[in-house]
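Scroll down for the structure; my scribbles are underneath it.
One chain of protein is taken out of this complex; the other chains stay put.
First chain written, first letter: the chains are A and B, and each begins at residue 1.
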Amino acid sequence: MDHHLIPRGLDRAPLSRFLLWLLPWLALSVWGGWAAVALFRDGLYHTNMDNRFAFGLWIIFDLAVIALGAGAFFLGFLTYLMRRHEFRQVLNTAVIVGFVCYSGAIATLAIDVGQPIRAWFAFWHANVHSMLTEVTFCITCYLVVLAIEYLPIVLKNRSLRPVKGALVLEANLHRLMIVFAGVGAFLSFFHQGSLGGMFGVLNGRPFAFREGVGIWPSTFFLFILSAIAAGPSFIMLIVMTVSRLSGKRLVDQFVYARLGRISGILMAAYALAKLADTVVWIFVTLPGLGFDAAEFYRHELFGTWVLFLELTVFGLLPATILLNRRRLEDRRWLVAGAVLTCLGVSFNRFVFTLQTLSVPTMSFDRFMIYWPSWQEWAVVAGVVAYGVLLYSFSFRYLNLFPRERELQPTVGRS
Amino acid sequence: MHATENTGARYAMAIDLDKCTGCGACMVACAVENNVAVPPPAAAANRGLTWMAVHRTDNGQEWPAHRPVFIPIPCQQCEHAPCIHVCPVTAVQLDESTGIVGQVPARCMGCRYCMAACPYHARYFNYFDPTWPEGLEETLNPDVAPRMRGVAEKCNFCHGRLDRARERAAAEGRPADEVVAYVPACVEACPHGAITFGDSRDPASPMAQLARDPRAFRLLEALGTGPKVTYLSADPAVRRVGLSRLDMVRGATAVTADGAEGA
Partner (left out) sequence: MTMELTRRSLLKFMGGAVAGAVLSPLPWKLLDDASIWTQNSSLIARAPRGPVTWRDTTCTLCPVGCGLRARLVGEAFVSAWSRPSHPDAGAACPLGFALAQMRYHPARVRGACARDARSAAARWRMVDADATVAEIGRTLADLRAAGRLDQMAVLDLRPDRALSLRYREFLQRQGGGRYLVAPDAWQASAAAFTALAGSSLLAPAPAPSRARAVLAFGTPLADDPRGLALAPRDGSSGRPYHIQVDATATPTAARADRWLPARPGSELPLALAIAHVLVRDELSGDARALAAGAGGPEGSFAELVADFAPERVADACGLAPSDIRATAHELATHRPALVLGVGDPGAGPLGAEEETAIWCLSVLLGGPGAGAPLALRPSATALFGEPEAAATALSEVPDGSLELLLVDGSFPGAPLSPALLRRKLRGPDARIVALSPYAGGAAGAGADLLLPTPAPGEWLDDVPPPALAPVSSYAWSPVVAAAPDWAVHAADWLARLEAASGLQPDSADGSSAHRAGLERRAAALMAAGSGEVHDPRDGSTRPLTSLAGPEELVTVLDCGGAWSAPALATPAIALQLPGHRSALALRWRALAAGRAEALAAAGRPLVLLPGGGLATTGGGVAAPVLAKLGRESELLPDTRTAAVSPRTARQLGLRAGTRAELATAAGTRHVDVVHDASLPPGVVRVATGPDPLDLGEAPRADAATGRDLDVPSLCGAADRPVWRLAGATLKEVRRARD
């Protein structure tokens, strides 16, 4: 029934199966929407956040998806500016995933702020000293860039062919794409860094505070590194999953290995930088603030295993896997490395958000924990569902993978 | 540096922990003065708005060596406040003429970044629509604007009282830049006279002397936040409360004789 919308030459599942696939995701997004309405109407008391846990699941989720969505700008940067054309094969997916991650994060943030009606004050009454201002500006601008990058993919849809302007616009945008890729890379480098800076500048929170490198705290660079390490891995995992679900080869095999190798190199750099940063933090920063690192890791939930996990299992281990050429050829090792990389960056964002607030600052403080309310989970589930839905539609009706047609076995029909 | 840097007052507070009995008069007076709403009964304790919060701690020992210590914590009005530079909407500002860290609830968009930044947990968020039992709006203080839900708030050394003092000074024809004398509600309410308040830049003010008192300490001074609330105690064990927990442990190994908390 929707054949006229499906790109020519591509084989897609029957509409009924597609709709069946959409059903659970629709349900999840309705659930999330329901929670969002309640939160807008009644206020944030539906969450389990409190005066101590000013940040909760949503901020962890935002930080994680923005880091994972870094593939969009970084692959654009590699393709257009570094001329690594093999990544063109996954670039459309990277753009859509990036768009989903950023728009989802902004939607979550809009629910997270206590006065959503004043969210635009960040522009109108901007405080230029605040890392969060930098983040807000860059993320918003970059979302516009992502929308512009998304547009040509949409405009190529079969049903828009008759519209003369669409094609012209698409062609023009395509020529300008190198500019947008450049702008996007610039903006993204900044806000990925600023997100790290958000924690690194907290001089009242020794757990998060980091020494300055130039005008930025070290977390500025660590967040950039970890994000661009995780971005390609995440895109790779998405494409693999889509390929598996649709039962089609979508990209050349070597693209996966290339993505993995880039992740591996950056992960290695990140793990070493993180190690150096941790050493400086333990031996220079904390004593200067009157604290001891051991203090932060003596609580039931957050033991020294946190630090160990971050540095080894989520740092050096994926780096060693993904730097090994033989392992890159082995699908299982590749997936393991990519999963560990993505988990690692998410875990890092979790630790920075939650452990910072959990551990005591004053001597008589108590260690506290927090568990999100169902409304918080619902919003996150809703945003994830929105992402899946948007990608599903895009995959069905837009030509995301330039090599897909060639890579299919020839027994297929037209 | 600029010549203007040292003009204006630096209102500061000194709290004598040896005099505090934890009666809670300061907390009640603060809530009454500043129109702090009473949250619904089912609300979690950690969602309350307690601009002045009296924390109860102890020397870490069990009975009979146990000794309670009460620490009233208002906003520390840090000179280098961690909450100011993080606010994306410029809703937190240090008033150069008073040294008070002001919070503009009408500007706040409720991102709560300032709360994550504050090591003293002295900032609070309106998780609920502020409501009062029926009729209780009649007891609201007209000098202090009630806040709305979804914004952060904190102690501002009773800004309503400062404004009233300034109005009185203006009515008496005193110059506009003169430092006015006033006391916040908690200072007035303390039945034990444990809280002193004044301009620490005025050499004649008791605050100037108290800051140099050998009993004086500040909370987490090593963080470099420059708190303007000074605490006083003759007991070295109580003075260790101002340090991070690590320093308490270190202090205990140094003075094992009094057997403070072990690691």
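Rule of thumb we're sticking to: a residue touches a chain if its C-beta (ideal position, glycine included) is under 8 Å from a C-beta of that chain, and two chains touch if they have at least 3 such contacts.
Worth saying up front: this structure is predicted, and the values here are computed from it rather than measured.
Of the options A:S29, A:T47 or A:Q115, the residue whose C-beta touches the omitted chain is A:Q115.
Within the set B:G8, B:G102, B:P130 or B:G226, the residue that contacts the chain not displayed is B:P130. Counting over the whole complex, subunit A has residues 115, 117-118, 121, 124-125 touching the chain that is not drawn.
By the touch definition given at the top, subunit B reaches the unshown chain through residues 16, 18-19, 21-25, 27-29, 31-33, 35-39, 41, 43, 45, 48, 50, 53-56, 58, 61-64, 66-68, 70, 106-107, 129-142, 144-149, 188-189, 191-192, 234.
One rule holds for everything that comes next: only the chains that are shown with their structure count from here on.
One simple way to say how far apart two chains are is to compare their mean CA positions; for subunit A and subunit B this gives 39 Å.
On subunit B, the positions that touch subunit A within their shared complex are 43-44, 46-48, 55, 57, 69, 71, 80, 82-83, 85-91, 107-113, 115-121, 123-129, 148-152, 219-225, 240-248. Those residues of subunit A that touch subunit B in the complex are listed here as 42-45, 47, 49-52, 54-55, 112-115, 118-119, 121-122, 125-127, 129-133, 136, 198, 201-206, 288-292, 294-295, 356-357, 360-365, 368.
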